[in-house]
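Single-structure report; data block below.
All protein chains of the complex are present and in place, except for one that has been dropped.
Labels run A and B following the written order; every chain starts at residue 1.
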Amino acid sequence: MSGYWAGILSILAINIIFAYGIFIPVASGQLNLGGAGFQAVGAYSAGWLSASFGLPVSVTIAFGIIVTGVIGVLIAFPILRTKGVYLVLATFAFAEVIAGAILSSEPLGGAMGISVPGYIDWYVSVIFAGLVTVFVFYLMATRFGLTIRAIHDDEDVSDLMGVSVRNVKVAAFGIGAALTGLSGGLYAHSFSYIEIQGFNALVSIYVLLYVLLGGTQTAWGPLVGATFFTLLPEALRSVLPATKNFLVTLFGETGIVAPPDESWRFVILGALTVLMMVFRPEGLVTRTMVERLQFWRPVSRGVTQ
Amino acid sequence: MLLLQQFVNSIMLGSVYVTVAVAFTLTIGILNFLNFTIPTLFMIAGMMGWALSYYGLPLGLSGPLPWPIALMGAVVLTIIASLIVERFTFRYLKTKYGDSTEHAIPLVSSLGFLLVLENLVRIGYGTDSRRFEGPDADLTMNIGGIFVRVPQLVSLAVTVVIVLGLTMMIKHSRIGRGLRAIAENPDAANILGVDTRRIVPVVFILTGLLCGLAGALFAINYGEVSPAMGEDIGTKAIAGMVIGGLGSIWGAVLGGLIVGLIEMMTVHFFGADTVQVMVWGALLLTLLAYPSGLLGHNTIGKGKL
Partner (left out) sequence: MSAHSPLLSLKDVSKGFFGLQVITDVSFDIAAGARMALIGPNGAGKTTIFNLISGVYTPDKGQINFAGQEISLVPSRKRIGLGLARSFQNIRLMPHLSVVENIMLGQQSQAGGLLSMATPLMGRSRWRREAEDLLARMNLETYPGEVVATLPYGIRKKIEVVRALASNPKLLMLDEPAAGLNPNETASLRDFLMGISEAGTTILIVEHDMGLVRSLCDQAIVLNFGRKIYDGLTRDVQEDPLVLEAYLGSRHAQENAHA
């Protein structure tokens, strides 16, 4: 396999895990706009342990998962007391505080970043992505998954049905954080170098949009969303130069500008977001759609997921 | 004396945050909508001001425009952009089930718009900082040993006028009464004969105006604009708004000034790297410990999102 495709597959696998980490709290109705912060915790925990003590990758990644998961649970108690706009802002602020703390921390390399020994091949991340996908599908099929979705629809009635709303939300937040930490650890070891600028607010926005556009009603959503938007730039590779030339002429530029092609991917992501919110706010994959695609199943058994 | 000079500087710095913070607080207070395009609108004002003064109108309709006209044009364009945002974000919010992701529709579309607008500007004009040829930004006055730059003083004056005008308008005008009715209860406002479809765009016109003026003042003050200029101001304006209390205009003023003060003092005592942690830490603490902020109303933003 060429290095190019190996890189794409690594990032695809990492994005899928990352998206699932955000999906679980979002499925319970908690918009987490601090994804990059949690991913940074995972990446730096693993990277620091690896760079400072030379421990094996399995240990460092496990450490990253645990640290992020524990921080997720600890921060969940105060953060989940806030609601609505406040929750979005609190998760966002959390990510900024993490980024700021890493930026001003000497042992974590500050603005310079750190090199991470213990390189892992693309297939490690892909295997993990497969396992995480199976895990989340399983989780959403359990009673825990049922209560998560019930809380998303109506917190007050869930409470009256006997669901411990707070515990379920904290657990969802913690499990999500741990998965995000796993994606961070894999990132650190796949790309051998991490810098805090790579975990900025935009990253938090992208991953939340992958999840919301994919759909939050089923575990298919994040898989579809993350895959689509990670592979989109590859698909657009040939279309882009022509469009770019056209726009450059329109804006009256003469040669001094070299538009970064990355930008197109995000223009499309943004435009699709706006259109989806207008026409299909529930996301690409919905319950009803999954149900229709399961026509080969016996009707009386209904939807399994 | 040095500390006093720093204090004056922090007020000047804070006044930039204030205008943007007021824009944020206005949309949250009236529409319960955290509009993430606000920093982008601010950036668009700056970049369009530069583009009009550097290239002139598109398609060769005019040569480079003088800076005051360019900036006025930029403010108008920003208001138009804000109205486009309204067209696609807020107008389509239809709550069918009242679940938590549904209430996030405007917020999520505003994230989409953020990506589209930011990246289009990057594609059109590149990512570099651009010199804005305005009036002499370094014209300085010496008031009793304290140095104040004249453009900064003008900005401060404009900010004060905007805030006073806005509060007067909301308190006394017919439109202001409509806005307050919607803030209180959108459904009841509708029943009481407030035409929400006509009043809501007013919020976006005001948002565009505030962001446009802030961007123009920024361009004059710093003599430099870039596609990234919204990020820093935007995050600090959010911090100011939260510290002051969501939905309160005077809270946003106070909060913006406090953030300016925190920033200056942090730079003075700890160095620039810790600013992010201090500002966002203050924000996170406010959210968790005292969510209504200094002057906020404790009901705003608590609704479902």
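Assume contacts are C-beta pairs under 8 Å (C-beta built on N, C-alpha and C of every residue); 3 or more make two chains touch, one makes a residue touch a chain.
Please read all numbers here as calculations on a predicted model, not as lab measurements.
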Candidates A:Ala111, A:Val134 or A:Met161 - the one touching the absent chain: A:Met161
Given A:Ala150, A:Leu186 or A:Val203, the one touching the chain that is not displayed: A:Ala150
Interface residues of chain A (partner: the chain not displayed): 138, 141-144, 146-147, 149-150, 152-154, 156-165, 217, 287-288, 291, 299-305
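The working rule: only the chains that are shown with their structure count from here on.
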Geometric centre distance via CA averages, chain B-chain A, whole Å: 28
List of chain B residues in touch with chain A within their complex: 28, 32, 34, 55, 58-60, 88-89, 92, 97-109, 111-120, 122-127, 231, 235, 238-239, 242, 246, 273-278, 280-281, 283-284, 287-288, 291, 301-305
Residue ranges of chain A touching chain B (in the complex, touch as defined): 26, 29-31, 78-79, 81-90, 92-94, 96-97, 99-101, 103-104, 110-111, 152-154, 201-202, 205, 208-209, 212, 216, 244, 247, 250-253, 256-260, 263-264, 266-267, 269-274, 277-278, 281-282
